[in-house]
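What follows is subunit A.
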Amino acid sequence: MKRVMWLALAVLCGCGRPQQAGKQERQVVIGVSLLNMANEFIVTLQAAMQERADELGVRLIVNDAQRSPERQVQQVETLIAQRVQAIVLNPCEVEASSPAVLKARAAAIPLVNVNSETAAQPAAFVGSRDEESAELAMDYIAQRLGGVGGVLMMEGYMGQAAQLKRSAGAQAVLARHPGLKLLASQSAEWDRAKAVTLMENWLQAYGPSIRAVFAQNDEMAMGALLAVERAGRKREIVIVGVDAIRDALQAVKEGRLDATVFQDGRAQGRGAIDAALRLSRGETVDPEAWIPFRLVTRDTVETL
Partner candidate 1 sequence: MRYRFDRQSLTRGLTVWGPRLGLVAALLTTCGVLALLRPHFLSLANLTNVVRQVSINGLLAVGVTWVLLTGGVDLSLGSVVALSGVVAAHLAHPGMYPLWVPITAGIAAGTACGGINGLFVARGGVPPFIATLGMMTAARGLALVLSGGRPVSNMSPTLTRLAGDWLHVPVPALILGGVALAAGWTLRNTRPGRYLFAVGGNEQAARAAGIPVRGIKGLAYTVCGALAGLAGVVLAARITTGQPNAGAGYELDAIAAVVIGGTSLSGGVGSVGGTLLGVLLMGVIGNGLDLLNVSSYYQQIVKGAIIVGAVWFDRRQRGARVK
Partner candidate 2 sequence: MLDNEKHAAVLEACGVGKSFGGVRALRDVSFDVRSGEVHALMGENGAGKSTLVKLLAGLHRPDAGTVRVRGRRVVFRSPHDALRRGIVMMHQELMPVPELSVAENLLLGREPRGRLPGTIDRRALRREARRLLGLLELHLPVDAPMRTLSVAGMQTVEIARAIGANAAAVIMDEPSAAISEREVQALFRSIRTLKERGTAIVYITHKMDEVFRIADRITVLRDGERVRTDRADRFSEAGLIAAMVGRELSAGRLRARTAPGERLLELRGLSRPGAFHDVSLTVRRGEIVGLAGLMGAGRSEVAAALFGLAPAASGEIRVDGRPVRVRSPAEAMRLGIGMVTEDRRGSGLVPLLSVRENITLAHLADCCRGPFIRRARETDIAAQAIAANGIKTSDPDQAVEQLSGGNQQKVVIARTLLGRPRLVILDEPTRGIDIGAKRDVHALIAGLAERGCAVLLISSELPELMALADRLIVMRQGQVTAELDPCTVTQEEVLSYALPV
């Protein structure tokens, strides 16, 4: 890559031919606004986008909205002003981030939503169906328990799209298995430390009737795991998380965590850049590209 640039530069200096310079300028620039770079999954997503962009010789301008939809809209406005050829949006919020989509549409810049949705319709969407992750996890629990036993569910921040969808997915599976009893469901706000505390309290409140814990993300699953292990009850309790973060995969490998659900951030990131590049060239793409979830257990963890 670098060598190519040097070559181009040498040609440029040596011959001073303007059309060569024109080729340089036409490098595609894609603007990206991400939900929150303090989140490991988003970091994975971003790394995959960068990797794909480098492969394709595309330049990325990456912004971190730090969970603020307002900031996200401003960032997209700035990207539009910079005349980027395409935008990849990782929305903060269903409604509040929608103006960003509308503004890009008005400026005739193709915009791809990645990982989560907005109310406004983007040019393309690349992501996974959040309900599916909870369904996979809960099905696994049902299978491990033989359809009978007490289950606890740790929820994310109440009212967030991921929490709502993962709860819905889990409830759908529970409805199919009348033998599974939901003992309690509480929010640990996606947070490992809060999950430790909540699990400690649950162990007191529900004692031996707990057979499984479904945590809506791996951070909370890791917290629950710590509390259960400290109470010396891991052998009786199945714990499943979602997201397949590094810690969780390690724990699955070690046989401590029973399972997690892999949301293929890498495929989403790469897919989003592919779609954005094709749209910027005026090609058509699939308006909704669903990247499937995968259940990760000790048997399958090596295949990732």
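How were these picked? Simply put, all candidates are chains of the complex that A comes from, given by their letters.
The rule we apply is simple: a contact is a pair of C-beta atoms (placed from the backbone, for glycine too) under 8 Å apart; a residue touches a chain by one contact, two chains touch by 3 or more; residues count from 1.
In this text the structure is predicted, and so the values were computed from the model without any measurement.
Q: Judged by that same contact rule, which candidate in 1 or 2 sits against subunit A in the complex?
A: 1
Q: Within their complex, state which residues of subunit A touch candidate 1.
A: For subunit A paired with candidate 1, touching residues are 37-40, 42-43, 155, 158, 184, 186-187, 191-193, 196-198, 200-202, 204-205, 207, 219, 222-223, 226, 230, 245-247, 250.
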